[in-house]
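A single protein chain has been omitted from the complex, and every remaining protein chain is retained in its original position.
And then chain A:
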C-alpha cells in the first residue's frame, strides 16, 4: 500500500514525469494492478491520460476537486456564529460531594502540609456572557483567611498619620510613587485619599498597578476621603472577581473546622447571589460550585453539609472503635 501511495504522490507533484514512465508502472506485476478493481473504467482512463496530451479529464482534476472541497469547508466554518457566552456543561448526572466528605478527602491529599499556608479554594462557575459587566467585590468573611495583608495608602498630612496608626505598611505620596515606578511593590492592597487622587492620576502609574489589580478607583471603593476608616475592614477582607466566567476565592485556611468553613461559604454565596442579581439586563446564574485546595483535586459540591443518603457508609467511627476494642482483646487477629 505504501509504495502505491508514494507513486501517487509523485504523480500529483510531477505529472510530466509520469507520462514517460506510465508503461513501466502498468506492468502486470506492479502494485497498482492489484489494488485497482479489475474490470472497471479506470484502466482505460489510465491509458487515455497516459498517451494523449489532451485527455478528456484534465490532468490536475484531483487537485482542483480537492481545492474546491477545501474552499467549501472553509465556507462552512465561516457560517458558525461566534459564541457569546462562556461554555457551561450539564453536570446533573455527575457525582457531587457533601462538604464534610470533600473536606475529608482534601485533608488526606494535603497531609503533611502547613495548615496555615494551604487554603481551601472555592470556584463558582457562572452562566454569563463573554462581554458585559463582571462581578467584582470585596467580602468580610466570618473567619478571615488572610490576616497578614500589607496595605499601601496614598495620603499626606494628618490622614497619613491616621492610616499608619490603623495598620497601613506603606504610607506616602510622591516618594511611594517613585518607588512603584522603580518596581518596588511590597504590598497587596492600595488605598488612595480622594484629595490626592487627581495628582496620582497624572503620574500614569495605571500601567504598573493596573495589571496587578492594585489600581485604586472610586468604583471599587478604594478612593476614600478618609483612608484610615476602611483599613481595619480591609485587613480581614478578601477580594473576588469574575474571570473567564468563574469567580474564585480563598475561602478558608486548611485548619478550619467544617462549621467554620460552612459559615464562610454560606456568607460568600449569599453575597455573590446578591451581586449577580444587582447586575441588571444581563442574565447571570450560578452553574456549579467547586471546592479544592492548594494541592488537592477539586470537588463539585452538592450543597449538603453531611452526606445524608450514605451516612452509614461515611460515619464509620462507632464500628471502628468497636473493632479497635476487639483488636485490643485479640491482637493477633488484628494484625492479620
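What we mean here is this: a contact is a pair of C-beta atoms (placed from the backbone, for glycine too) under 8 Å apart; a residue touches a chain by one contact, two chains touch by 3 or more; residues count from 1.
Basically, contacts and distances are computed from a predicted model.
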item	value
Per UniProt record, name of the chain withheld from view ["AP-4 complex subunit epsilon", "DNA-directed RNA polymerases I and III subunit RPAC2", "Ribosomal protein/NADH dehydrogenase domain-containing protein" or "Trafficking protein particle complex subunit 2-like protein"]	"Ribosomal protein/NADH dehydrogenase domain-containing protein"
From A:125, A:189 or A:284, residue that would touch the chain that is not displayed	A:125
Touch with the omitted chain, as defined above, among A:142, A:218 or A:297	A:297
Hidden-chain contact residue, picked from the options A:134, A:169, A:185 or A:246	A:246
Missing-partner contacts on chain A, residue numbers	1, 4-5, 7-9, 11-12, 15, 18, 32, 35-36, 42, 45-46, 49, 57, 59-63, 65-66, 87, 89, 91, 94-95, 100, 103-105, 107-109, 111-112, 123, 125, 244-246, 255, 257-259, 288, 290, 297-300, 316-318, 320-321, 323-325, 327-328, 331, 334-335
